[in-house]
Each structure stands twice: as C-alpha cells, then as structure tokens.
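This is the structure I have questions about; it appears just below.
Yeah, one chain of the complex is gone here, protein chain that is, but the others are all in their spots.
As written, the chain order gives the labels A, B and C, with residue 1 at the start of each chain.
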Amino acid sequence: MSTQYPALIVIVPLMSALICFVVGWWNRNFCYKIAVAAIAVSFYSSVVTMKDVMANGVIHYWVGSWEPPWGIEYVVDYLNGYMLIIITFISLLAVIASKKSVEKDFPEKAPAFYSIFLLLVTGLVGITITGDVFNVYVFLEIASIAAYALIAIGKRDHAPMASFNYVIYGTVGACFYLIGVGYLYMVTGSLNMADLAKLLPDLYNSKVVLVGFAFLLVGVCIKMALFPLHMWLPDAYSLAPDSVSSLIAPLMTKVSAYVMIRIMFTIFQPVFSFEMLPVGSICGWLAVIAIFVGGIRALAQKDLKNMLVYILVAEVGYIVIGISVGNRIGLTGAILHIMNDAAMMACLFLIVGAIAYKTGITDITQFRHMNQKMPFTMAAFTITALSMVGLPPACGFFSKWYLVLGAINANQWVLVVTLLISSLINAILFFRVIEYAYFYPHPEHGAEEHVHATSHGHAEIVMNEAPLSMLIPILIMATLILVLGPFSGKIISSIIQFAIPAGF
Amino acid sequence: MDFIIAKYNYWIYIILMMIGFYAMIVKNNLAKKVVGMNIFQTALILLFISTGVKTGGATVPIVIGDAHGHAIPGTLHAIDYINPLPHVLMLTAIVVMVATFGVALALLIMIFKRYKTIEEDEILEIRRKEAFT
Amino acid sequence: MEVVSSITPLLTVLVSAVGACLILATGERNRNLRESWTIIAAVIKFALVVSMVPLVLEGKVIEFTFINLAPGLPLQLKVDPFGMLFALLASTLWIATSFYSIGYMRGLNEHAQTRYFFCFAVCLSATMGIAFAGNLITFFIFYEILTVATYPLVMHMETEEAYLGSRKYLVYTLIAGVVLLFALAVIYSMTGTLDFTPGGFLAGHGIHTGLLIFLFVLLIMGCGVKAGIMPLHEWLPTAMVAPTPVSALLHAVAVVKAGVFGTLRIILYVFGPILLHDLGVWLILAYVVSFTIIVSAMLALAQDNFKRRLAFSTVNNLAIIILGAIILTSNSITGGMLHLVNHGFMKIALFFVAGAVFVKTHKKNVSDLDGLGRQMPLTFGAFTICALGLAGVPPACGFISKWFLCLGFLEAKEIFFLIVLLTSAMLDIAFFGPIIYKAFFAKPKPDVSPHFDEAPMLMVIPILCATAISVMLCVSPNAFVHVFDIARMAAMSILGAG
Partner (left out) sequence: MIRRHEDIIIESLARFLTPFIQAFALYVLFLGHYSPGGGFQGGVLMGASFILLVIAYDIIEGKRRITEKFNIVLNATGVMVFSGTGLLCLILGGEFLDYSQLAAILPVGPEEARGLGILAVEIGVEITVAAIMVSIFLDLASAGEHEEALK
C-alpha cells in the first residue's frame, strides 16, 4: 500500500472536495472537519512519500499502470517531495485557521468554500507531483479556477473585478504554457518530462524548441507574477477573503516558481537555459526591478494587507534571483527561500486574518496598543517581521545569505546590492508597523522628567486574543520560522542538495 | 505563398489567436474580453489538432478485432491511424475552457450587479469616484 | 593550543535567554519574582563564565558547535582568552546593572518594565554570544540580535526624541549590519571559511590587495558604527534619551563594547598584524581613530548635559582601545584589551552616578550639580575616583591600561600617537574636573540639602562596587580572575601566530 501514497496525496483532497459539496447540503459543519481531515491525510502521505524518497530514491508512480511516455506518471524526487510537504502543511494550517473567519464572513457558503479550497489544494499538489507537462497545465488550471472563485467568494467590494482581471491574465498565462507544450510535443511527440529531457538536447538549436521554451517561460512568469506581469496580483490577493489569501498568497507563486525551476533545470538543461539563451540575465534584471517596485509600492501602502501583497511581488523577485544566477548555491538559496518565504507569508497573512477577525483593523496607523490586545499574535508578527528583514536567527536571513553568496559567485554585483538594499526597505516597512503596534508617543509629556505622568498610562486596555483555531497555527508558524533558520544547513545537506540537478 | 498554403492551418491558428488576444487586450467591454478569451483558446485547440493529422486517408484509431477483442494480425499500421493523443488532450482543454468560461461569466454577473455596467472604463471611473468619497 | 568540547558556552548564552522568557512569563503580576529572575540569571551566568577561566588560563580553547550552515561554515561558540575577557566584563557588569536598574526603575516608577527587563536579558545573551562567537557568521548573528534587542530599550521613553533616537540608532546599525553581511559573503566566497584565528586568516588566499583594503573598510564600518568611530558615532549621543541604566548598558557593557570587540576581532583575528602591515591600512585607521580621540574629547568639553558628556567620553575611550590594538605591539594590544575591561567598570560607575543624581534630584545638567557632593558624598566620591581613573590617574585601573598603551606606543616608536593619548588624558581632566569641582567646592544651590541624603541604596551599592572593582583592578590586576594574564595571553597568541 505504501506505494500508493503518491496517488493519495492528490486523490484524497479531490474526492473529499466532492463529498464536502454534497454533505454541505445536509450539514454545513461537517465540511470543515472533512476538509481538515482530507488535507491532514494528504500531508501525512506526502511526509511518508518523502521518507520513502529519502530512503530509496526517486518514486515513479504510473497512473493506470500505463508506463511512460504513454501513460501519465507521477514522479516524486527530492525537489517536489519537499514542495509537497510545504504545500500540504501550509494548506493544513490555513484550513484550520479558516474556521472562524468563514463562519463570520460567509457562513452560508461554507460548503462551497471548503470544496473549492480542497480543489485548490488538489491543483497545487497535482502541479507539483506530476511528471507530465500537459498534466501540469490541467492542474494549473484547476488551481487557478479554484482561486478565481475563492477570491470572489468573499463578497468584498471590487473583489469580482480583481478576480476577473486575474481570470484574463491567468488564462493567457495558461494558454501560453499550453502553446509551449504544443510546440515541444510537435518536435518530440512526447509529454513526459523525463522523456522530453532525453529527447530535447539534440533539438536545442531548432527554432520550434526555442519558441516553445519562450512560451512556457512567459506563461509561468504570468502565473508567478514576475515583475512586468504582476499587475493582477495585488488587487486579487488583497481583496480576497483573509481565509483565502492565507492559502493562495504563500503557495500559488511558489508553486509557479517550482514549475519554472522544473522547466529550466529538468525539462531543459541549464546548458540551454543559461548558456545558449540569456534567460538568466533577463530574469535577473526583471527580478531586480520587481524587488524595487514591490518594495516601493509597499512603502506607499497604509493597509497592512496591501503592503504584504506588494512585498509578495518583491519576494517573487528574490526567488527568481536565486534561479537566474544560474549556479548551484544560488539555486539552493532559491529553493530554501521558497520554503522560508512560504512560511513567512503564511504566518503574516494568518496574522492579518486574525487581527481583522478580532478587531476589524487593517490600517497600520490604527495598530496602537495592539501588543496589549493581541500579545501572542503580535509576538509572532515581530518574529516574522525580523525574518522578513533578514535578521538572524530567523530563517529569512539564511536563504538571503545563500542568495547573496550565489549572486557573488556569479559576479552579479547588481543582484547582491539589490538583495542587501531590499532588506533595508523591508526593515523600514516592518519596523514602521512594529513601532505603531508596540510604542505609542505620549503627547502630554516630552522629556524624561515627567515619566511619572505616564507610568501605567494604559492599564485599561484588555487582552483580546484571537481564537485558538487561529492562534495555534500562527504560533506554530512563528516557531517554525525561528527553528528552520538554524537548521537550514541540515535541510540543505539532507534534501536540497539532492533536489538540484546533478552536475550543475 | 506556397509556404503559406502548405501550412495554412497554422496560419489560421496564429490569426485566430491574434484576434482573440487583441480582443482581450483592447476591448473595453468585459464580455467581449471573455469572447476574445474563448477565441484565443479555440485557436490553441486548432494548433493541437493540426499536430495530430496525417494526410492520406488515415482514420480514427479503432482496431477492428476478432470476437475476443484480439487484434487481427497484419491489420495494425500506424500510418493508417491519425494520432489520437492531441484530440484527447484537447478534450481536457475544452473542459478547462468551459470551466474558465463559466467562472468568467459568473464574475461578469457579479460585476454587473455591483457596478450596473460591464464597460471597463466606466467601472474604473466608479472606483475612482468611490475612492475619493 | 588544544580544544576542549563543552556545552558550557552554550549554557552561558542561554541562561539569560531562558531568564528573559521567565521574565516575560511572570510579567507585571509579580514584580519581585520577575526581578529575582534577572538577578538569578545574572549570577548563574557570572558563575558559568568564571568556571571557564581556569581552562582558558591553561591555554585551552573551549568549543561548542551547534550545526553546520554550509561546508566550513558552522554555528560555533569558541572561548578564547580575548572572548573570555569580554565575557567576564559583561557578566560582572550585568549583575551590577540589574541591581541598579531595579533601583532606578522602581525609583522612577517606570512604565513597561517587563519589556525593559526582557530586552535587557536578551541583550546580555547576545553579548555573550558575541564574546564567544567562534567565527564571523556566528558573531554576525548575535550582533544583529543585539541590535534588535537594544532598539526597544532606546525607544523605552516613547517620547518624540526617543522615536528619533531609536530610529537613528536602527538606521545606523542596520545599515552597518548589511555592510557587514556583504563583507562576510565576499570573504566566505573567496576563502571558504570565516573562523577567527589568532593572527588572522585572510592572508595567503590570494585575494587582490585592493579588494582586501575594500573589505577592511567595509568590516571596520560594520563594527565601527557600534564602536562609535568618529564619522559614524552620530547615533550615540542621541541614544542618550534612553533611561540611564540603558545608557550604561549601551556604553559600558553591551553595544559599543560589542562594536569595539568586533573591531578588535577583525583587526587581530581576521586580518592579523602582518597582513595589516603589508596593506598599510593600519596607519590610516590609526589616524582616523586618533582624530576621533581628540575631537570627541573636545566635544565632550562642550556638553552641558551630564550623560551626553559621558557619551562623548565613551567615544573617546573606545577610540583609545582601538588605537591600542591597531598599533599592533604586544604591550599596546594588552593595554587595549585591558582598557576594554577597565573602561567598562569605570564608565558604568560614572553612568550610575549620573542616574543616581537624576533619580535623586532630577538634575541632568552639569551646571546644576553645584554642591551636590555634600549631599551625596559616596556617589561623588566614587565619581571622582573613576573620572580620574579614566584620565589615567591612580588609584583607578585606567592607569594600568594607559600605562601599557604608552609602553606599546614607545615600543613601536609611534610618538605621535603617544602624544595623542596623553593629550586626551589632559582633556579628560579638563571635562571631568569641573564636575568634581562643582560637586564638592562650588556654593550649593538653594535646593541642595546641605546634609547627607543619598540616592536609594540599591543604586549606591552598585556604584561603590563598580568603583571598588576598578580600584582593585589597579592595585592587583590579577586578583581572582587574572584579567591581566588573560589579556596578556590573548596578545601573545596573536603576535605569536603573527
């Protein structure tokens, strides 16, 4: 049976999505339990699968036992085993945390919400686990369509418009990806990644392959919201319901980044992606712009959630930098940052959700006394903020360290400087919030003499912490952020170094 | 010229795709955007189907077998059958298309309910007004 | 020198971290318990540090490795003589400071005391980490933790100027951190190691000279910000808005000392005497530093605010320490390291005095001190001893360190720097003299009570202790913890290797 776990990772959420949908007509409250259980199973199976991979190498799962390249195969190697664990774990926390806010925002839609939520998870794990390029497209669309629906489900003002733009952009992205697949299929007659990797090298100087590669990459970049193609992201993610954004914001872009890595390092070889084409430098420059644009737009925001989505644009830039420097250590940084950034973003969006749920405040300037209202949440926020700024021992620092090293090894000094400056920008962004939340100027006195006047000046503020179903995931995430940092060395030596294609 | 004739299906696919793309980018009416989106995807289907065709009387790949469903030896020649895979892929693509189409239309309805229009510039105008007030 | 693997260094670091958590858990509900956590942690830490002294004296190196970040890049704690010196200083002073800050906070009935004590404990953890860091990356990590943990302390008053002060502090230190990180990354990718080695490890990796000089500048900038080297000292006086124990901590124990410590590490353990001589950068740094010495002393003269005056004197003394190290003779290095310790004790006493005066009389300007000596004889007695000590006058320990500095300078035939040193001593007298004079001999202001009326004992006792220790360090520098031998060993190890 243990050989069946790869299938379970995908099937269980899919089936339970339907069950949710039906059961919801009789009893709404089951949906939450079903969703949690399903994703928990999925998480467990991905952990088992990863163990299996680490024990006896790459797993090939032939769906319908049609052997590739004719059948669709699920391939689990170190890279996507690692991705699967991240995805399932974060979606588990997200779904646990979503309980209260769903009950508050749209109780009547709970069944629909959870089934679409599960479909989204299905799509994400499907993209990650499959070894078939067309299958990637299908799951990509499952995930995207679910995301379109979820963004609009919250009945927030302007949300449908944002979602509609996302539909347009997303469809173009997916279609470009599909065109790329089509071209590759024309010249190779195969859709299996491993098979393509075998067949393509002889055809590297064919125009068709070149065009196909370009289409694939552009399509993925749209889904990933790399700089010039990021227009859909801020509106869509900031207007999505909190319970949704805490799932899609950390994961969607990361999964697309994973697909990008697959395309550039598995389907095509680095030789093609970096030496025959200037992809590295182009993506690098785009990433630089993305980081600055994201950071500066974020500085202009007063609403915490808006700030975060623009930071997300910048974070995508980080990952792309790691990919585009085109050396081993840079890619290590990118893969590590996929995990760290997913953790940080999940934590931040969960926190935003918790604060909005409890106090309804999203405006940073109204965060005063927040550290007394929600001490644990704000503590978690502080940890995450430090990690975002890249201060040790939080995990953000370590991935940044590897990214910087990679950029130095590639002699890309612009990228180095960008990374360093961007961490300063993040410092401004987050310490601004922390200042508002923790320190409050006392207008009535200006200097040390009158400190008596202010002693215990705000005893009346009562602690009003988020419900446990939200608080626990947040705290778990925050602890992880602290723990992952020092252990990143271990993660790299045991997983990531095998995830990087050999001989690169 | 001859080049164009020989590959006419690809040219049609490109033209269709450009039409759809144009509509998605330029059209001000969101419904037209959606229609453009569909044209775009249809063009794609044409592309894939074209990769499957074989000239010279190739037919659907259904093996005429004997009573037990075993193929009769000597009747199997790949040349006689068109490649079914692209069609299958496109079936899936169509499903995806329909789903996207449905979601897009549903969103359009929500948008119309909210703004009482589906002209993009008017919507943006409304949003700008509301941002000020 | 042989290596002993032990968990003690880790414990030393963790003690105050655990203490911090306990403090946070206790909170305002039970103040005595909370404060007692602070004290307990401080004492345990001190005990742990002292327990490692004998091993260090035997010339052993105590080592503890958490985990490897990457090949040749472990998170590692290593107790060598120099680190031990700093650890002794910090852990001793933490005890004094905790008692004192309890007195201060209660005396003024401050707000947000839990946050205060929490951050304080975290700071000390970070300082220990810095002291025992075995390589640059570990050093950097604790250095950044220190930065973050100090920020709320500077912000403590939450007044407008506190905002400005803390923001300025943050801007300076964070930028410094980024610069440092950059340098680290370059060095690592060039050499593949970051371990501190006596006498430096950068030599012989075939790094281009220009790049080496560039790296030196970056690293010195990175640490120099906290060390308050002249163009980068700007944040120090503005950070004076913090409560006095914090300033004491900032200036005598943790932050600036961490900066100086880092600078010395870089000079002596990363680049090393030989490389610095080959590059010739040592001379430039020496000139910059001596400029700092003179100018900061001048500025100190101009300050009326008691604490700001002390702040500039701090800048001055830090520069002296660095000068001692950069002259690169065994005596000067010893002197520098000794001064690291001695200045710590004397300066903290001075700050305590400033704080005591403020708590007692809410005076913070030098010009208002007239006649206070009669009211607070113990306090100002201590002040006199330590102030003179800073200037290099016995019986306080400043004399010892400056003596060795002078010896070192003579040894290296650097008469110019000798003159600088002596001039600064003069200036010390010049800006401390008036305070002493006013305190004891000037005609009392009407609001000064003529008879004995001291600050709370909880504050006076630490002052006296600090003073006593400084005197003791002068009379017998080798009393129980052998500060002198340790400094000597450190200097020898560096030059021996060099």
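In this section, a contact is a pair of C-beta atoms (placed from the backbone, for glycine too) under 8 Å apart; a residue touches a chain by one contact, two chains touch by 3 or more.
A quick note: this is a predicted structure, and the numbers were derived from the prediction, not measured.
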Chains still shown that are in contact with the chain withheld from the display: A, B
Chain not shown: contacting residue from B:6, B:26 or B:91: B:91
Positions on chain A contacted by the hidden chain, ascending: 4, 7, 11, 14-15, 18-19, 21-22, 25, 61-65
Chain B residues touching the omitted chain (full complex): 60, 62, 69, 91, 94-95, 98, 102, 105-106, 109-110, 113
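As a convention for this text, only the chains that are shown with their structure count from here on.
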Between chain B and chain C, centroid-to-centroid distance (C-alpha), Å: 71
Mean-CA-position distance for chain C and chain A (Å): 43
Geometric centre distance via CA averages, chain B-chain A, whole Å: 29
List of chain C residues in touch with chain A within their complex: 66-70, 73, 75, 108-111, 140-141, 144-145, 147-148, 151-152, 155, 157-161, 163, 170, 174-175, 177-178, 181-182, 185-186, 188-189, 241, 243, 358, 362, 364
Partner chain C, residues of chain A touching it in the complex: 386, 389, 391-393, 397-398, 401-402, 404-405, 408-409, 416, 420-421, 423-424, 427, 431, 435, 438-442, 445-449, 451-452, 454-457, 486-490, 492-493
Footprint of chain A on chain B - complex, ascending: 21, 24, 30, 33, 37, 40-41, 44, 47-48, 51, 85-86, 89, 92-93, 96, 99-100, 103-104, 106-108, 110-111, 114-115, 123, 127
